[in-house]
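Reviewing the structure listed below.
With one protein chain withheld, the remaining protein chains of the complex are depicted in position.
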Amino acid sequence: MSQGKIYPNAAAALSGLLKNDMTIMAGGFGICGIPESLIEAVSASGVKGITAISNNAGIDGVGLGVLLETRQIRKMISSYVGENKLFAQQYLAGELEIEFNPQGTLAERIRAGGAGIPAFFTKTGVGTSVAEGKEVREIDGARYVMERGLVADVALVHAWKGDTEGNLVFRKTARNFNPLMATAGKVTVVEVEHLVEPGEIDPDHIVTPGIYVQRIIHVPDPTKRIEQRTVRKRVMA
Amino acid sequence: MSQGKIYPNAAAALSGLLKNDMTIMAGGFGICGIPESLIEAVSASGVKGITAISNNAGIDGVGLGVLLETRQIRKMISSYVGENKLFAQQYLAGELEIEFNPQGTLAERIRAGGAGIPAFFTKTGVGTSVAEGKEVREIDGARYVMERGLVADVALVHAWKGDTEGNLVFRKTARNFNPLMATAGKVTVVEVEHLVEPGEIDPDHIVTPGIYVQRIIHVPDPTKRIEQRTVRKRVMA
Amino acid sequence: MAWTREEMAARAAKELRDGFYVNLGIGIPTLVSNYIPTGMAVQLQSENGMLGTGPFPYEGEEDADLINAGKQTITELPTTSFFSSADSFAMIRGGHIDLSILGAMQVAENGDLANWMIPGKMVKGMGGAMDLVAGVKRVVVLMEHSAKNEPKLLPKCDLPLTGAQVVDMVITDLGVFTIDKHGKGGMTLVEVANGTTLDEIKAKTAAHYTVAPGLK
Partner (left out) sequence: MAWTREEMAARAAKELRDGFYVNLGIGIPTLVSNYIPTGMAVQLQSENGMLGTGPFPYEGEEDADLINAGKQTITELPTTSFFSSADSFAMIRGGHIDLSILGAMQVAENGDLANWMIPGKMVKGMGGAMDLVAGVKRVVVLMEHSAKNEPKLLPKCDLPLTGAQVVDMVITDLGVFTIDKHGKGGMTLVEVANGTTLDEIKAKTAAHYTVAPGLK
């Protein structure tokens, strides 16, 4: 059923979806759970002027860092970009716009965008520069700032396992922004590490129902990099 | 760890939490996934003047229907109460207040309450009596009504399986309002059909993290009633 | 005789497309699931928290934890997923459902819909109807053309609204109407049921409408 959602590779899955000056959401936290194959296909496409909505900007040469190298990104909507040196250079040279959002506000804006909620109120950022130019109102004795829902032309998502209907599950902290972005893309394209038939994932365990997924590629055994390898020594018995 | 969340029975789990004129959320859709043992303990407590937030009002003698029989509920915040005859009588006699919410607005108000969002905008109900007395504003060319977050003094939840830390999973459509209400109770009390040790539920499958659960009772093999038994005939081969 | 309930449901099924996600209301709309063309992938959403609803269970296999929004026992399919009520209405409100087919008491020529209360009668509540008509991409009403000889297609609803300017199409036992709910195109009769006439429809319809070219 719905075999039509499966595409042979990232380039095929993105075909017809990319245009200059578009908005793209990309899942991931740091470089954990990023849709790396799909980002590389965006890079290969040469599309320019992208507004990228992503918690971070990857690291140099990895994740969205690839699109920074090729100068395909015009604007980032993120919460933290400290790991990317190229980002700093392009920003200071005025080649890159940045809109910083508190991480939770960014997450909720995306969740709201996917859920048909155009605006909501939050305490986060009241009394800071984040609230400047936005409506602030008192509700039941506390002050809240109004934030807007976010959607994207295309959402790029990385999942652990998916069936051909588009039902998805995620693995550990690689979940992060992926399921919310899946709901907020006008078209959502997913790379899955394990592609299975419908019925192979327990319906009570599905995190993203297939309705949110329009296109799927199978990326077995992706290279997963670690940004900060921290370990403890084994204590000999 | 946190063995302190486990209580021997429903009465013990509710002790100290109930007072007249309080607000109680109760999970369930119709009589599917209702926290029946906990509702019966509320009934036995004799507490009065309850504002009950629940999608439905149970049926006569089942679920919140029990609290209607004993006239412990003063006000219902619900989306549909058509199945309960006693409800109609008490309402028409002026003994019961009702605030109807569209089902999705009710769900989102509870989700917002649990998520620290005091208000949000939705299209649902614009141009209807639901929007009367509420702020309506145009955002990007469409009209939206502002709805408020909802919290309760106590949330009563039914789950399929829970560990002693309070991590919960739900079964099929018995999930419904239960996980959102778990987030919106100042105190959340849960009845689980299967009580297990931490680590026995895959952490990727947990729907409600233990942080939302303050008290747990084990209710093995509860009686589950069916409101509308619909079947098909077997076709002989 | 015009269309039977089964014929109305079959006509509504023609609005389905391959890959659609659809929410069916209680009553005649439920029958539409019997007319999904073989080989067409259509997933039915039930707003109590399920995508991919299956048929009624065999006798003895009913599961109290597995019901649809009409509180009827159902079954699951290989494509099924379960989720909370908040997630279910995020799906509905966010415009992810392609089509909602539901019943109505009244529909106005501008697309206003009334189907949840009659003043003076006991009010049962709107359930998920207001969310569905406000959130789903396309709304098709499936209803009898008249109620006790009173027209249900009106210039303006006199019952309290479920949604304002929300209906895209109305299928009754007498025919099919389209509504340009956000534009100025108004209501158009686009199909006449077997066994009825343009004159009969005119006599039983209070709403203003145009007749599609070539219709007779």
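Details
In this document, chain identifiers A, B and C correspond to the written order of the chains, with residue numbering beginning at 1 in each.
Keep this in mind: a residue touches a chain if its C-beta (ideal position, glycine included) is under 8 Å from a C-beta of that chain, and two chains touch if they have at least 3 such contacts.
Treat the numbers as computed from the prediction; the structure is a model and nothing was measured.
The chain we do not see here touches A, B in the full complex. Although one chain is not drawn, the whole complex shows that of B:G4, B:G94, B:G133 or B:P220 it is B:G4 that touches it. Within the full complex, the residue among A:A174, A:V192 or A:I216 touching the omitted chain is A:A174. By the touch criterion stated above, the residues of chain A touching the omitted chain are 29-33, 55, 78-83, 88, 91-92, 98, 100, 102-105, 107-108, 110-111, 122-130, 160, 170-180, 207, 224-234. Touching the omitted chain from chain B are residues 1-2, 4, 111, 113-117, 163, 165, 167, 183, 197-199, 203-204, 206, 209-212.
FYI, only the chains that are shown with their structure count from here on.
Farthest from chain B, judged by the mean position of CA atoms in each chain, is A. Highest C-beta contact pair count among chain pairs: B-C.
In this assembly, the C-alpha centroid of chain A lies 35 Å from the C-alpha centroid of chain C. Among the residues of chain B, those touching two or more other chains are numbered 108, 122-123, 170-172, 175. Among the residues of chain C, those touching two or more other chains are numbered 76, 82-83, 89-90, 92-93, 135.
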